[in-house]
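Quick one: structure below, then a few questions.
Here the complex is missing one protein chain, while the rest keep their positions.
Showing chain A:
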Amino acid sequence: MGMLKKFFCSLFLISSIEARPISYSGGSTLMSISDNLKDSTYYHYSPTYKYSIGVEQVKDKFFDKKFTYLRLTYLLNRKNTKNSQRNLYFQSALSTDNLNDNFYGMHGDWETRRLFSGFGYKKVINNFRDFAEQYFQLGIAPYQGNYGDFHTWILMKTRKNSLVGDWKTYPVLKFFKGDFLFEIGYDSDVDWDVHLMYRF
């Protein structure tokens, strides 16, 4: 049961930080995520807008252990229009502790200044039990701020983990201004999910 919690928690963290997987060319991103079970710090660098490489440090509060992942995200497809952007990404990661612990998957999003939708699928392979996760996300911006303003998004996220078996749906609020982003979600099972991001 402990291991299941560990895997579920790791998966939850991984899914949450996929919102901005690649920066602009030469850009770096620092992320921090915290909930009742885990603290995570993830840094990634984007040599081009096509891919990012990064390191994620996860502190497991439940087992009082630390894990380190090497991550790669690649932009498979992007469609820019005047009023929207659509993305499709491939992602992968290897644990530095054990190369048999890894994951791969795809996720995508489509957004306008008013609407956001996203999905993701991930297959996690490890020494204990392989599992998969999928999620969908829908959001709306209650107002359309100008460049440099304080921006707000209201989202609903629903996810299914093959280890747990049922869908979880919970609200997420996202705020950003300048290079800072703050996201907070709540679910009775996973408790508070707090996400900070700084891009430079």
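Simple rule for what comes next: a residue touches a chain if its C-beta (ideal position, glycine included) is under 8 Å from a C-beta of that chain, and two chains touch if they have at least 3 such contacts; residues count from 1.
By our rule, contacts and distances are computed from a predicted model.
> Determine which name in "Branched-chain amino acid ABC transporter permease", "MoxR family ATPase", "Aspartyl/glutamyl-tRNA(Asn/Gln) amidotransferase subunit C" or "Heavy-metal-associated domain-containing protein" the UniProt entry assigns to the undisplayed chain of the complex.
The record names the chain that does not appear here as "Heavy-metal-associated domain-containing protein".
> Can you say which of A:N83, A:N127 or A:S188 touches the chain missing from this structure?
In the full complex, the listed residue that touches the missing chain is A:N83.
> Which candidate, A:S92, A:T112 or A:S162, sits in contact with the chain we can't see?
A:T112
> For chain A, which residues touch the unseen chain?
Output for chain A: 20, 22-27, 48-49, 75, 78, 80-85, 111-113, 144-149, 151, 176-179, 181, 199.
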